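Notes follow the structure.
Left out: one protein chain. Kept in place: all the others.
This part shows chain A:
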Amino acid sequence: MTPPATSPPAAPDPSSSGPPAPPPLAAQAPAVRRARTRRRFRRVGLRTVPGWIRIGTAATLAAVVLLVAATMAAVGDAREGMRTVGHDAGRQVMATGTLYFALSDMDAQVADILLIGREHDLGIGRAESLRRYERRRAEANRAAVEAAQIAGRDEARRRTVREVLDGLGSYERLVGEAMLLDRQSDHPAGELPPNVVETYRKATDLMKLELLPRAYNLTLDSGATVRRSYETDRAAVLAGRLRVGLTGALALVLLIGLQVYLAARFRRLVNPALALATLGALAVAVLGVGMLSAQAGHLKRAKEQGFDSILALNRARAISHSAFADESRYLLDPGRADTYEQTFLDKALSVLYVDPGERPLNLETYYDLLPGAVRSYERAPGGPPVEVLGLLGEEKGNSLGPSERSRLHATVQAYQRVLDNDRRMRELAVRGDRRAAIELRMDRASGAVAAFDAYDRRLALLIQAHQDAFDRAVRAGDDGLAGWDALPTAAALAVAALVLAGVRPRLAEFR
């Protein structure tokens, strides 16, 4: 919306005089058109005092209308932004993140069940793993429904959801088969017969190659929608703030101009009604600009400290669970041990990347460099800065509150303990002591399971801290907008009434 056409000198208010008379003086002054125009203005009474007052009043009222329109439009944009990021899509996107997590954890539970074989009480136990498997499957189904809803009429996305659900059917069939073979073989922990390994390979490959990528991409894609809408809405709020500022300035200049004109012409110092109107317009403009700045800030906090971090950390959590399951897969399928070790490393790197420099990028290097990276999360870092990347690494560089900062530090410390256990487990396995490796991996009291659960709890607390920041920003945004639907109109009416009240007595002097 652009206000300029109403600027007064170019477009005289028609109410201030009758239609312009034909210029009979034209013949006398044929030289310059400009001079003619000036004379025409004089003839139609524009240069009379009431004419000027009428023009000034009309322009002022028009400016006030523009100010209100600009404010209302910007309030609408701010509300739209909060609705998308804070309420609808933002929350839905976070919900689809559970699809990836649930699917990935289903496969992790299957790996544990197959690994322990007939020793049903190892780790969290077969029964508990089965319960978790069922729960994750239900969660995956719910999240898929949610994802289908967000997809709306987007055919590509709907198709992806369908493919995930179809694939899930095939996956469950393969898992059923693997579990049946597993029960029939009645093997001790870690000694799976080839047919079980073969069937599980089919299932886990299907999960890894077809289901998980689609689920992950769905969340990324709907996250992209939120990002686009955030950028558009925030830019609109900021542009709206500029318009409110400019139309506010215009209204103020006109009000003051009118005031000065009246003072000069009628030799009065202050016109109280106009002065009040000026204050009113000033209040609307200043409050409006302030409110819109605050809204842009709330939106930014909700998006960056809330939405983005929650999405990244949920990804880190899902990938961590999947990496932890790669330890089980490493133990249950020695034929693919190298591959599962590599995927574990890849996942660890995507959670927390440490630059290996000249050293080979393998787990050994990672174990060595991780403590230094974790120390760099302390608030007063001693020693040279360590560059960390990956999902938890990038969090470090974000602007965080003290609560998030300390929880992030606790999370990476717990992560380091998970890697300590991983190292010990692999050392045992390489030495040939598979039994001890499996016992360490499944130990709930002090071993790998205990360390991983502690890490997972810390990570959940960290996510909660960002969720709180998100909720706070959304609430502040909603509260900040309260009343702004009616306020600008009411204020405008009051200002208009005051302006009219201010000029009316002066115009009356000419009747």
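Rule of thumb we're sticking to: a contact is a pair of C-beta atoms (placed from the backbone, for glycine too) under 8 Å apart; a residue touches a chain by one contact, two chains touch by 3 or more; residues count from 1.
Note that in this section contacts and distances are computed from a predicted model.
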| item | value |
| --- | --- |
| From "Carbon-monoxide dehydrogenase small subunit", "Cysteine desulfurase", "ABC transporter substrate-binding protein" or "NADH-quinone oxidoreductase subunit J", the hidden chain's UniProt protein name | "ABC transporter substrate-binding protein" |
| Chain not shown: contacting residue from A:184, A:293 or A:362 | A:362 |
| Option from A:228, A:268, A:475 or A:504 whose C-beta touches the chain left out | A:228 |
| Of A:144, A:254 or A:425, the residue in touch with the unshown chain | A:254 |
| Residue of A:59, A:122 or A:425 in touch with the missing chain, whole complex considered | A:59 |
| Listed residues A:220, A:294, A:369 or A:460, member touching the removed chain | A:220 |
| In chain A, positions touching the absent partner | 1-4, 6-10, 47, 49, 52, 55-56, 59, 63, 156, 159-160, 209-210, 212-214, 216-217, 220-221, 223-224, 227-228, 235, 238-239, 242-243, 246-247, 249-250, 253-254, 256-258, 260-261, 264-265, 267, 315, 338-339, 342-343, 346, 349-350, 353, 355, 360-362, 389-390, 393-394 |
